[in-house]
Structures are given as C-alpha cells and as structure tokens.
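What you see is the complex with one protein chain gone and the rest in place.
A, B, C, D, E, F, G, H and I are the chain letters, set down in written order, and residue numbers restart from 1 in every chain.
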Amino acid sequence: MSEEQQQTRVPGRYGLDEIAANRLEAWPNPNPERDYVVHLEIPEFTCLCPRSGFPDFATIVIDYVPDRSVVELKSLKLYINGYRDRQISHEAATNTILNDLVTLLGPRWMRVAGDFNVRGNIKTIIFAEYVAPNYSGPRPEYRRHMTGSSL
Amino acid sequence: MSEEQQQTRVPGRYGLDEIAANRLEAWPNPNPERDYVVHLEIPEFTCLCPRSGFPDFATIVIDYVPDRSVVELKSLKLYINGYRDRQISHEAATNTILNDLVTLLGPRWMRVAGDFNVRGNIKTIIFAEYVAPNYSGPRPEYRRHMTGSSL
Amino acid sequence: MSEEQQQTRVPGRYGLDEIAANRLEAWPNPNPERDYVVHLEIPEFTCLCPRSGFPDFATIVIDYVPDRSVVELKSLKLYINGYRDRQISHEAATNTILNDLVTLLGPRWMRVAGDFNVRGNIKTIIFAEYVAPNYSGPRPEYRRHMTGSSL
Amino acid sequence: MSEEQQQTRVPGRYGLDEIAANRLEAWPNPNPERDYVVHLEIPEFTCLCPRSGFPDFATIVIDYVPDRSVVELKSLKLYINGYRDRQISHEAATNTILNDLVTLLGPRWMRVAGDFNVRGNIKTIIFAEYVAPNYSGPRPEYRRHMTGSSL
Amino acid sequence: MSEEQQQTRVPGRYGLDEIAANRLEAWPNPNPERDYVVHLEIPEFTCLCPRSGFPDFATIVIDYVPDRSVVELKSLKLYINGYRDRQISHEAATNTILNDLVTLLGPRWMRVAGDFNVRGNIKTIIFAEYVAPNYSGPRPEYRRHMTGSSL
Amino acid sequence: MSEEQQQTRVPGRYGLDEIAANRLEAWPNPNPERDYVVHLEIPEFTCLCPRSGFPDFATIVIDYVPDRSVVELKSLKLYINGYRDRQISHEAATNTILNDLVTLLGPRWMRVAGDFNVRGNIKTIIFAEYVAPNYSGPRPEYRRHMTGSSL
Amino acid sequence: MSEEQQQTRVPGRYGLDEIAANRLEAWPNPNPERDYVVHLEIPEFTCLCPRSGFPDFATIVIDYVPDRSVVELKSLKLYINGYRDRQISHEAATNTILNDLVTLLGPRWMRVAGDFNVRGNIKTIIFAEYVAPNYSGPRPEYRRHMTGSSL
Amino acid sequence: MSEEQQQTRVPGRYGLDEIAANRLEAWPNPNPERDYVVHLEIPEFTCLCPRSGFPDFATIVIDYVPDRSVVELKSLKLYINGYRDRQISHEAATNTILNDLVTLLGPRWMRVAGDFNVRGNIKTIIFAEYVAPNYSGPRPEYRRHMTGSSL
Amino acid sequence: MSEEQQQTRVPGRYGLDEIAANRLEAWPNPNPERDYVVHLEIPEFTCLCPRSGFPDFATIVIDYVPDRSVVELKSLKLYINGYRDRQISHEAATNTILNDLVTLLGPRWMRVAGDFNVRGNIKTIIFAEYVAPNYSGPRPEYRRHMTGSSL
Partner (left out) sequence: MSEEQQQTRVPGRYGLDEIAANRLEAWPNPNPERDYVVHLEIPEFTCLCPRSGFPDFATIVIDYVPDRSVVELKSLKLYINGYRDRQISHEAATNTILNDLVTLLGPRWMRVAGDFNVRGNIKTIIFAEYVAPNYSGPRPEYRRHMTGSSL
C-alpha cells in the first residue's frame, strides 16, 4: 500500500479498496549471495467453485528460494484476498498462484501447495512446483503442509 | 432446497442463487418428550470487518436443547454462507445468529460461540446464550470450542 | 450367537445373517450393590440419510450406571450393525438407541452421544440422556466425546 | 450427475440411485504442461468382508500426477460409495481402485493407500503404486496417511 | 518381596514365583492428618475373556484418599500381574480390584477405572467408586483416564 | 488510531509512535440486553523483569461479560505492546491489566490470566478476577489457558 | 479355523484351544503383477522375560511386499497370541517373527518392528528387515511406528 | 541469592553452593486486596527412593491464593533442587513441600501435586491441599497436571 | 559473563547491562575428532519491523556440526536478546545470525531457521544454510521446526 493510498482511507471501505487496488510487489533480496528458503503459509484463502458458485476454503503454502527478489507480504496477503469473488478450480488456483509468483520474482525454485477443505467428503491438496534451469540448491522434502485438518 | 429450485440450476451460478434464496428452515423434533442436546460446528464462517472491509474468518459452534423444532442443516449452512458479503462485528455476528435461531426454533436452551481467527495478534471468541423461562435440563459445561488454535 | 447358529454358517453370508437375526441381550450385573459407570464407544455406526439415501457415519458413545443388567457386547455390536440399511435422522438414531437400551436394561442412568461425521461442512453431535427416578449417584461430566475430529 | 438425472430425484431414494448410476468421470487437466501432484483423501470407504460378510471400514488416500485428465470429485465419491455392498478383500479393493483410476486417467504417476480399521486387533494399510514409463517427476515420499487412527 | 524370597530366586522362574506368592501389602500413611489424593495408573493389565478364553488388555486407574494406610506399589503391581491367567469379565475385574483394595486399605474414598482395549469394535471403560461414611473431602472430577486410545 | 495519526505515518517509525500515543478505547456493546462472554488471547506480551532487567514473555488471556462497553481490539493490542519496556513482576502485570480494563469498561465480570514462559525452570500462570456486585450470569470454568507450553 | 474345529468349541476354553492349534496360513496374493506394500500393526503382543519371567508387552509392526502369498490375518493374530507363555528376549522375538513370516510367505521385502513397553525406565524398539535378491521396488522410509508411546 | 553470595562464586561450584545455602524466600504480595491464583510448575524434581536409594523423578505443580506473601521463584527452584540427595517417599515429599510453603507464606489456599514418573510400571500422582479458615474465594478445579506422560 | 561483570551487578539493571555488553563466545569443541550435530532452539527472539516499528516474534532454530569451537550458550542467549530494539526484516535477521555464527565458530556445516509468528495472516519461516568446502558428514534432513504454531 502506498503512502498516498493510506491517506485517503474511507472508513468501512478501505480494506475492500486496498484489495481491489493491490498489485503483488517484489522487494530486493537482502542476501542474494546465498541459496536460502522462505516458507509461507496463508490459511484464509477462499474462492468460489466454478461449477456451483459455492464457497471453497484452503490454506496456501509457499516454499521458495529467492533470486533477486522476495515477495512483499502485505501485497501477497491482499493478492490472496483477491480470490474471494473468483470462480476457479482447485487445480487452476494452485497453478495460477505459482505462475504469478514465478513471473513476479523469478525465483531459483518454488513450490505452492493448495490445501483445500473437505468437499463431498473428499479432502484435496494440490502441489505445483517450478525450478529454474541449472538450479541445484536446497529444496525441502516433499511433504504435507496441513492446517486445520486431522491429517 | 425445493424440487423446483433444483430443476432450474444454472451451471456456475446455482450455489450463489441458493445462498441468496435461502431461508432458515425448522423441522419437527422427533423426540420432544426428552431434553436432549444438539451440538453443531460450522468451520467456514466468513464476513467482512465493519471498520475496514477486510475479511474475517470464524468457526461457529452451536449447542441447543430443542423444543418442538430442530434446525434443518442445509438451510443452516446456506444461512451461514450468507454472511460472506456482510460487514458485521464479532460481537454482533454471534448475537445475531443466536437471535435468528431462537426466533426460528424456540429452543429450551441455546448457546452460540463465534470462534474468530486471530486479528492484530489477538484471538477472540464470543459466547452468547439463551435460556427459556423455567428450563433446568442438561446444559454442556462452559468451555472453549477451538478450531485451528493451539489451545 | 448360539452353538446352533454357529454350525450352519454359510461362508460369505453368515455375518449378514447374524446381523439380521440378532437381538440385544442383557446379562446379569455382577455387582448390583454398587453404583458404577460403564463407558462404551462404537466407532463404526453407519446408516442412510432419510432425505437423500447417502450414507452417514458416526461414533456412538454410551455411558450408563447399570441396575440389574449389563448389555452383552457382541449383541450390541450387531444391533449397531443393524442400522446399516436404515434411513434415519441424526436426532432419531441417537434417541432410538437410548430408548432401546433403556427398555432392555432398566439402567439407573444412561447417556447416548451420536458423534456424526461432517456433512455439508457442519459437524453434528447429539446427546440424549435418561435418569431413573430418585437416582443421585455418579454421572460423568457433560463433555464431548470426539472420535476422528480435531475438536 | 447430469441435469436430467437431477430432475427426476425421488425423495429418500435419489442418493441410492445416484450411486447405482454413477460412472467415474475424467475432466481435462487445466495445466498439463506441468508435473504437479493431486492428493485426495476419502475417509468413509466401507465394504463387506469376503469371508464373513461383516462390514469393513477404511480411508482411501490417493496421490497422483495427472497427464491429460483429472478425476471429477463427485463421481469419485459415488464410485467409492459403490463398494458398500461388495465383498472384497483389503488387498483387492486397494488394487482395484488403483487399476480403475489408471484406466480412466492415464496418469503419469499414482499411488493408492487403503487405510483399514482394526479387525481382530490387527491394523492393516495397503499401498499400491503405478508409474508410467519414463516418468521421473515429483513423487511424494513414501509415508503413512492416517485418518482417524492413533498412528 | 522379603529378603528371604530374594535369596532363593530361580533364574527364568522368579518372576512367576513372585506373582504367585504375592499378597497385597499396606504401608502406614505418613500424613494421616490430611485428606490428600493418590492417583495410580497401571497400563499392563491382562486377563482372559470368561466367554472365549482369548486375552483381554486394559489400563487400571486408581484414585484414593488414604486413611491409615497406603498401598505398597510393588505388591500392587504383582497383584495386577496375578490376573493374567484368570477368566473374568470387564465389570467383575474392575469391581473386584476396588473391593480388594477397600478391604486392604480402608480408604476414605476410592475410585477404580478399567480402561479396556477395543473388542469387536467396541471400546469399554468401567468406573467403580467407594466412599466411606461421612467422608466429604477432595474427590477428583469424574473424567476419563485414557491410555493408548484416541479419546 | 485516529484518521489524523494515520495520515502522518513516518516510515520505519509509525508502529513505535502508535504504541506510544495509544490509549485503551471502549466501544458500545451492541447487545447489552444479554449476559455474554468475550474471550481474548494475546500471545506476544513481553516486559522486563523488575529484578534483573532481562526480558519476560507471556500470553495474556482475558474473559469478560461486557456491560455497556466492549474493548476495541487494536487499542488493546497497542496497550499490551506498551509493556515492552516496563519492568514489572508477573503478579503486578496481571493485576494491572485487570485493573485498567475494569476501570475502562466497567464489566459485569472479568478474569485475566498471565501465562508466563518458563524462567529458572519454573512455569508461572497468574489468574486474577473481578466480579461486579450482584452479578450471577455465565462465568467460564476456572481452567488453564496454555499457549506454547506442553501442559 | 476349520468348520470342524468350530463345531467342537468348549465354552470358556475354545480361545485357548484355537491359539494352541493355530498354524500361520498363507493366502494367494490377488495382484502378484504389482509390487505393493502391506502394513500391519498388532498392538497386543505379550511374552515373558527370559531372565525374570515377568510379562513384557509390545506392538508388532509389519511392512512387506508380497510375492505369491499374503498372510491370513486371523492366523497371524493367533500366532502372535502364541507368544503369551514363551520366555524370549526382545531381539529374539522380533527376529523370530520375521524369520517365520519370510519362511511362510517368501515376500519380496519385509520389515518387522517390535515396539516394546518401557522396562527399568528404558524404552526399546527392535527393527529387523529381509530383502529378496534383486528386489528394488517400494520400501517405506525407515521410521518409527509407535503405539501407546509418546514418541 | 544475596549480593554477597553472588560476589564469591567459585567456578564449577557456585550452583552446588547456592543450593546448599538456599532458604525459601517470601516477597510481599503486590495485590493483597484481591483473591487471585498463582500456578507454578517445576518439572525437574528428583530425589532418592527411601527404600532402595534409586533416583525418582517428578514434576511438582503448585496452585495457591497468596495472602501477604508470594514465593520468590529462584529460592523455590533451589529449594526443589535441594531434594536431589534426600531419601523420601512420594507421599512424604508432596506433603512436606506443602507444609514448608504454607509455613513460609501463610496462603489463603494452596494445593501441591507431585506427578511422579513411572516405577515398576505404575504411575503415581499425589495431591495435597491446604485451606485457611473461612477462605471461600477462587479454587481451580481438581484436575490432572501431567508433564511428560501420555495421559 | 566475566567474573568482574558479575561482581558489579546493579539491581534492576544487570540484565540490561549484560545484554548490552555481551559478545558471542566460542568454547573449545571437546570432541573435534568426530562429526557430530548440535541442535539449538531459542524461542523468545523479538525484534522490530523495519517498515513500521511494530514488534516481531520468532523462534530461532540452529543446527551445526562444530569444527574447533562450540558456541557458549549464555552468550548466545544474550546475543539473541540483543535484537530486541533492532529494526530488521525476517530474511535479514536469519541470514545475519547465520553469518555471525559462521564467522565466530567456523563450523563444518550450519543451518539457521527463523520461525516467525503470523503477521497479516501470513506465517513465515526462513531457512539459511552454510557448508564448509569438502564437508560431507551428517546433515539433518530439511524439515520444519515449528514452535507455537499448529503446523
């Protein structure tokens, strides 16, 4: 959120406005000389089912090795809030988040997990992964990141 | 959902339509001769903050002793879905759900807990309770209903 | 199961036959001079939804203070198996189990909890309780009995 | 479920009818350019023991890397419901589910786990896996997926 | 175990001999001027089913307020080991342990819980309690003591 | 935070400024006709030991029944942040928070728990409680509120 | 258990007789064309200490990839019951179970874990493994299978 | 520890010296006008068995309502360390700690729990309680405080 | 802390003084002939956000294989306390701690994880790793170290 935006906050509206105006932001990586891992969890993802329009809920889990940029967290939160009124499938949502972040950050490696709440008695988690050519540094083991389920 | 509504489902829209058209329904209590307790948990409540418009998330936990009616579960789920676009405080949402269910069902006793996700590093749970005059039957102990917290 | 029944077992069928032929059995209480509590959990209750015919799953939890009789466990298991093809609501199933056991055993006190799996994102537990006139002995606190949920 | 099927629902019967009429459905994979993993859990599998006819219960856990198709979740749920009256062993049920899904989807990689409830004081889990020729993409570590057990 | 017994230990036999020769022992209560609570758990109770001869397993949990005596722990352990070859029901075992300890110790208050392993898919816990006339001191709340179960 | 304050935010400083300028705020209770309970947890309390100056850490847990006012959450968070540079004992911090909130809100009932991290291998929790004259409504049971401890 | 054995059951004795008469049985593998894993847990192993005669308790955990045979579960349970009166060390019991099952089934791969209860304040788990020549299929990671321990 | 003691610390010895020289200290209660509860847990109690000399381990849990004094925590820790070389029974240790703290602090109410590690396969917890004449303020429910056990 | 520092402690100040005067200390490795792993967790890291000045909280987890030196724990704790008034990002804090410890100790291998509390509904963990040239000894698997989160 820019300084300008902040000064024109309309009470009862500024959250909605910030989400609508938001663009994912990249910040400079303070330690580009090292391959290190950033792990992020965002438990309040919600969107609408493309088939029925009923709400879906998920936790989005992101692991990445930054190159020149790291993602700015408030813009990421608002980006995730922006799915609230979109109709999108589990598979497409997870892959879209990965595509958008890879485009923004150009990471050395990134994995996105979409850990969706049970629907029709079926639990779904989607894992999508990107690796830059020639990258061979750290990469956390392939495991489950489960929030709010009994797994 | 009536048979009629079901026959006119618009693909990609019928969930939204069902939520908009929904009315809380009461069904007859099959065992009104006994004071017994119904415990319900609905983990995917979401509304908008009345101050900022940012989304809030909660689990709604309901305990009640029915008199002549029990609540129909699908209509309850759609009723809860209906808060998705409302701007309402934690205290008001919890009390409103209690008021609406007491009006519909006329229970002997009812308690609603709104277990809200952390905001600004503060965890909030609201407990609101109704008791019919002269009721003295079972009433579960006053305890925490926590979803997704470490308590 | 009598000796006779056992000798005529049809391979691949005798389980189905035992369930159909079963009657709840009472055995004499070895210690009727004392008010003591029996706690039972039966995690594989399944029946059919009276509205849709889809299967429902629950754990049945029974606490009671026996008077002259205790319930025989194998007949109880088969009795519970007998709900597999019945269409019955959460409230009615829990109250019926309580009624059948009270009729059979004449306990001093009994509580049945039907801890049903989530449906339509709503978790339901039903608690129904019987107390004989003038009984004032031990009675476990009114709390949740949860199997396979994160509560 | 087609629109047509939906219009002829018989109250108290349509769930049974849907299960009987169901066929597993494949949907197009929205991101076939990427090797990504879909993780599914279906906690309410029940079938009948081929030896005795008594009911068995399990959680079915599926991990796969889709190629051109993903499985449609409601048809999968109904397919799993369809085992309710079949007499089949733990090993055969797990392998059959894998075979049916491989035939339907032609995945790059798939693993099915049948996590069965305790019988005769023995806990059983069956793991069966398929890999397409030349596939070398992501493959979650070989671990336990346990729902409702104390493991 | 007396010094004498200890000197004649037969390798590979003395455990069996100690269990056979054991008698429950009482020791003097070091603080009889105060009503205080002793809580004991013995997780390796095993006996034989009176109906079939198959082994049963339980955890025995004992709470008591001593009067002039406390139970000696090694003799209690051997006493519990002594049920290994007895055929006895869940109800009778729990009540017998309570009766034997009340006779030995004359406590102000005592409760015994027999937390039995699942049999035929049913979990059983038996609670039996004794209170001396006129006793009105501390008495832990009536709750579950669960070992190795998911409760 | 007033609109004015918000417009003059100094980058890298405004958090510090907000904490320094903060005053606890009361908002009107939307449902004063009902006795209901608000439960709050604030896990990041830190202050300095009055004896040594070393940092202490705690979770503050607040339960209250509002009368005419509820506490505004952002001002509460900033109030708690304001202890960061104060030297104060466990007992005094917990009682001071209770006194300040009782003065501000005039609640019907309030309890504050200070759940402090281990120091010198000792774990400390302080519970302090206020009740208005003649109040007899709901009051959650006296239990532990533990965050980040193994209790 | 054959039909014949079943017809001559002596009440109060037939469990003991079945255990004594039992022989481990192999059944045909329904899917020998695939390398798949069977995971079994048997929580009620008990034997006698070879040194003292005191009872020992363990959970036996078995993982294997069948070749032409799978183990029949009731005969396995009775085989495990057969250790009740044997004096055998932790190391020898675990290796003997592995040897007996390898001889019976000729598996492609098998691992047995004996997870013994604490003795003398020491917790012991024994892991023993067999692999057929040239086998290179699935093999679950080397991890702990813990029942009733805090690991 | 006095300033003087601190200045003469002998490297490799001062801990032993502090424990030997320690005396339990009382500090003034900062809020004597209110009945509030202090909860303390000390997980590293160890002493020697009076019968055999073998080490015993426990967690000591203390709840009290202070009157004019609170206990100083470092002196309490050193007091507990002082049991390391004493031979004392479970019952006597718990009661002695209660007696010493009641003598020092003159509290309105106090309860001490000695949660001892398993010995001879038996788990023991001792609860001892003191109440000043005429005290009727808060008193936490009588429950288990378990550290490091699976209960 | 040197002997000298210790003798001049100012009551109410010496903790603050020790933190200000502290320098990370290395001690000789008692077993340099072996590649072994030291695992450290420091749960009370707090600093200030470089953007807003609001406090941040984290657990710092360190794994390393020492060469000639190990880190002295009290100096490490004071070093971590020294971040309390610094404005620093999650990424920079984690990398700076790694850089400072690598400079001090010259380890064979080291990994630092900064497990930060949720901010703006996003959970962040940063993993940074150093490996000396030619090192090929033990290196714990790359996994999550979570303190106080529900992960």
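FYI, a contact is a pair of C-beta atoms (placed from the backbone, for glycine too) under 8 Å apart; a residue touches a chain by one contact, two chains touch by 3 or more.
In this text, all values refer to a predicted model and were calculated from it rather than measured experimentally.
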Exercise for review: Would you indicate which residue among H:55, H:120 or H:137 is in contact with the undisplayed chain?
Suggested key: H:55
Revision key, fill the gap. Hidden partner sits against chain H at residues 11-19, 43-44, 46, 48-55, 57, 81, 84, 87, 117, 147-148
Check your understanding: Since one chain has been left out of the picture, which residues of chain I touch it in the full complex?
Key -> 29-31, 34-44, 66, 70, 73-74, 76-77, 138-141, 143, 145, 147
Study note, to complete from the structure: Note that chain G touches the chain not displayed via residues 89, 91-92, 94-95, 119-129, 141-144, 150-151
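One rule holds in what follows: only the chains that are shown with their structure count from here on.
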Check your understanding: Which one, F-H, A-B or F-I, has the same contacts as E-H for more than half of its contact pairs?
Key -> F-H
**Study point:** Approximate Å spacing (C-alpha centroids) for the pair chain B, chain H
**Key:** 46
Study note, to complete from the structure: Here the gap between chain B and chain D, centre to centre from mean Cα coordinates and rounded to Å, is 33
Practice item. For chain E and chain G, let me know how many angstrom lie between their CA-based centres, rounded off. Key: 30
Exercise for review: List, in ascending order, every residue of chain B touching at least 2 other chains.
Suggested key: 43-44, 117, 121, 141, 143, 147-150
